[in-house]
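The structure that follows is given in the form of structure tokens.
All protein chains of the complex are present and in place, except for one that has been dropped.
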Amino acid sequence: MRMGRVIGSVVSTRKDPKLVGVKLLIVENLTLELEPEGGYVVAVDAVGAGFREVVLYAAGSSARQTEQTKDRPVDAVIMAILDQFDVGGRTVRLA
Amino acid sequence: MRMGRVIGSVVSTRKDPKLVGVKLLIVENLTLELEPEGGYVVAVDAVGAGFREVVLYAAGSSARQTEQTKDRPVDAVIMAILDQFDVGGRTVRLA
Amino acid sequence: MRMGRVIGSVVSTRKDPKLVGVKLLIVENLTLELEPEGGYVVAVDAVGAGFREVVLYAAGSSARQTEQTKDRPVDAVIMAILDQFDVGGRTVRLA
Amino acid sequence: MRMGRVIGSVVSTRKDPKLVGVKLLIVENLTLELEPEGGYVVAVDAVGAGFREVVLYAAGSSARQTEQTKDRPVDAVIMAILDQFDVGGRTVRLA
Partner (left out) sequence: MRMGRVIGSVVSTRKDPKLVGVKLLIVENLTLELEPEGGYVVAVDAVGAGFREVVLYAAGSSARQTEQTKDRPVDAVIMAILDQFDVGGRTVRLA
């Protein structure tokens, strides 16, 4: 999984039928210093993530292992909203 | 998923039997400023995307989760055409 | 999928039993200008591709969705030989 | 698999139900000289890895092949703690 920040969302009316009702968010990849890393992904929101929240997303076939994504043509899912992380002895609170 | 722009198509007569009737489009990766990112993918069109449209594509095994791609040897599928996206408080209309 | 050019082949006698009879080709990645992109992949040939031909290959689990590759430990398959492609209004004939 | 060092952990209360009870660690990628390579991954701990230990992690669908990760939306798992490795005739003891 990678850490990212929710920075937006996409709207689509012409899409595969299996995508109806799926919420798609834009997530920018973050470094461990919470700086943008220079890439982004569009991921299904499985946890009700809000704008600017720091999340974890899973990619590949693992992205289809939630109730919201099962059997759907999606390759990334937000599966956790982070409260805090600890890295190198430093604690970063996010909530 | 990644955002891309449909910039072309490919034609093949000698191909795996499972690819008969599959429409293959060339999609260039886009940044969130809608600039080409420097890479491309050839993806199955599952939604009737048109030339120059901005789309989402899914890669890997997830690309086989549409009716058009099930059990086929394809690793990328266009599964949505974007109407608009919102990023960092900015709304970008595409349709 | 990615576009590539067949530039060679590999020979192996000590290999996993599931690879017996599988033809393995070396494919260099191509840009849309048909220039080498700087990487290569070794892929199973599922379509009878010839030396210097421009092909499409699929990677990951999708590479196992042909008759030649089913259940085999291979992660890339050539599943189409290109006749032509159209990009940005330009038509490139290959056959 | 890749070698990495456990450098931290993440805490999340709002997450997919399948993630309850799963321990998520931050792993930085290592070169064979045990230097940070510049990337990181958040991985499920399947082996009781400790802070600063050098581990192996598996990514993609293979990450779901442990008892702790089966059917869960996770794309990386720590599946071994390294005691030593030998590279180019040099032995590096870690435990």
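General remarks:
Per-chain numbering from 1; labels A, B, C and D assigned in written order.
The rule we apply is simple: a residue touches a chain if its C-beta (ideal position, glycine included) is under 8 Å from a C-beta of that chain, and two chains touch if they have at least 3 such contacts.
Remember, predicted model here, so these are calculated numbers, not experimental data.
Summarising the interface, subunit C meets the missing chain with residues 7-16, 18-19, 24, 26, 40-43, 60-61, 63-64, 71-76. Of the residues in subunit D, those that touch the hidden partner chain are 1-3, 32, 46-48, 56, 58-66, 69, 77, 79-88.
The rule is simple: only the chains that are shown with their structure count from here on.
Subunit A and subunit D have Cα centroids lying 20 Å from one another.
Work out the mean CA point of subunit A and of subunit C, and you get 32 Å between them. Shared interface positions of subunit A, i.e. residues touching 2 or more other chains, are given as 60-61, 63-64.
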